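The complex is shown incomplete by one protein chain, all other protein chains being positioned as in the whole.
Then we have chain A:
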Amino acid sequence: MRKLLAALAALCLLVVIPGTASAAEPAQKKVIKIGVTQAVDSMNPFLAVRLVSGSIQRMIYGFLTVPDSKTLQPSPDLAESWTTSPDGLTWTFKIRQTKWSDGQPVTAEDAAWTFNKMITDDGAKTGNGPAVENFQSVTANGQELTIKLKTPQASMLDNPVPIMPKHVWEKVKNIAEYDAEVYPAVGSGPYVAVEHKKDQFVRLEANPDYWRGRPKIDELQIIFYDNPAASIVGLKKGDIDLIGRLNPSDFESLKGDDNIVQWNTQGRRATYLQINHGATTSDDKPIGDGHPALKDPKVRTALHHAIDKQKLVDEVQGGLAKPADGSIIPPLYKDYFWEAGGDQKIGFDVAKANKILDDAGYKKGPDGLRTMPDGSRKLQFRFSIHTDAPIEDKLAEYLTGWLKEIGIGLTTKRLDSSKFSEETGTTALFDIAISGWSVNPDPEEVLATHLCSRRPTASGEGGGTESFYCDPTYENLYLQQQKELDRGKRADVIKKMEERLYTDAPVIALYYPNDLEGYRKDRIASITPIPEDKGLLYGGSGYWPFYTVEAVSKDGAAADSGGTSTGLIAGIAAAAVVVLIGGFFVLRRRQGAADERE
């Protein structure tokens, strides 16, 4: 036993020492490490659906267009320029003369192959299927790519499909089962994927042939943390250099660390309530068990009046959000953002809410709860939230308090995320539910979640509704914006859609959470957000921040010396542990011997 323990002690020592060994090695490469809390599901862009996989694809592959770093409007990427036919059905893109990372030229043929693969091979639709749904045909001629559409589509320039090298991928027999774990991967983006260890990390190296020029750092590492708390520890310790998508409490915990910059800026999300205002299926049959009172727009307006959004921002989000007086596109997207003003604005006013309900015949009973005008049911609503989101619990507490003041009962119903999406998106077994979406520079997708066609079919199949909304006015506006290729005019139509959602209230926007991130200033010398004016770092649109990121020069060798001293301390600590263990055994041995002598 003693030998075994001695061996273990020796092992411990060896295990701790490498800190010294590896840190002493001079690190010439400029490396930036990003911590993420979602693992890559697939390195095959035709299959990957997770957000993190999409962000990584943005770095290794070219797209037809990318959002401009200042305006977020579509700007040239692999497509240098483009034209549209007067009827909006034919788009012609001129593909840039550039090289794949293996030296082959990029041609329109590559783009055509990518889109056609998705159109013809169902297995290739998993990742970005909806993006090519409206494509009639895709053809190539030298550097010229022609896409013919079934119906006009203004969001065409926000195409989310990475262009793949035909000469590499056409050899793949079964796209649906191809894991694409071949490195270095062939791409045309600013970085080249050189290694992926599942559920651990992805390593990207700068692409020297990138058309915009080589990135300023040599290597970008995307490191996966299963446990968000550990990632905060990792940032504080310097295991990673940047982390995005923080919740308010983790963000606060970074306070006071001189090496860490707290990045707090406007985000791309909106948090809102979805209300079961009389859910129906796509063939207009009622579905679910929503409370009948919520069908009454007056009740929804009264609800809206009863919510103090500023208080929610201050006390639920720790002040790290902006109250919403408009709709579901956050103010980050200046062109499309709409806000209610004047008489239209529904402010926090409990008296007014009570009056609306009184006038509409919802009488308060002796228990303080109102009943339906026909006396059939009390106004007691369920509020569906996620089990794993403490913030939503807090939000429910506030809402319950306010609604009580206007004679409405609210009971909180906690659901795990898959049950939640089933009940609030398919079966409609809810009254009020929490919701929220991240919005892309082109907001079409989030607007489409309120279309009639997105409601589930009678058999429960369906394309993902957000509100079971189906409104002819909204529907018409949607079709209008889809055809409108003039950006300004299209923005006007989109604002009308938001206004419609605001006044009709199938959803009530609460606030726009800030984008909260943290990075180490002893490692990152500069990083440009997107949009450049107060934008996001990680999780923004496109690769801009990680193309522009600059590492702190190693001349200062701040990180290195830190590493060495850490290693040294580690070594000393380990030695101390071993000495202690050794001493303990010597003592025990003596004592044992003394025992025996007695």
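Operating definition for what follows: a contact is a pair of C-beta atoms (placed from the backbone, for glycine too) under 8 Å apart; a residue touches a chain by one contact, two chains touch by 3 or more; residues count from 1.
The rule we apply is simple: contacts and distances are computed from a predicted model.
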The complex's invisible chain, by UniProt name, from "Acyl-CoA dehydrogenase family protein", "NADPH-dependent 2,4-dienoyl-CoA reductase/sulfur reductase-like enzyme", "Electron transfer flavoprotein subunit alpha/FixB family protein" or "Peptide/nickel transport system permease protein": "Peptide/nickel transport system permease protein"
Chain not shown: contacting residue from A:397, A:461 or A:533: A:461
Contacting the left-out chain in the complete assembly, out of A:448, A:470 or A:551: A:448
Selected from A:225, A:362, A:381 or A:512 as touching the chain missing from the view: A:225
Identified contact with the non-displayed chain, of A:237, A:363, A:489 or A:534: A:237
Positions on chain A contacted by the hidden chain, ascending: 1, 4-5, 8, 11-12, 14-19, 21-22, 33, 39, 41-42, 47, 49-51, 122, 125-126, 129-130, 133, 176-177, 179, 197-201, 203, 221, 223-227, 229-231, 233-234, 236-237, 239, 416-419, 421-422, 425-426, 437, 445, 448-449, 454, 457, 461-464, 566, 569-570, 573, 592, 595-596
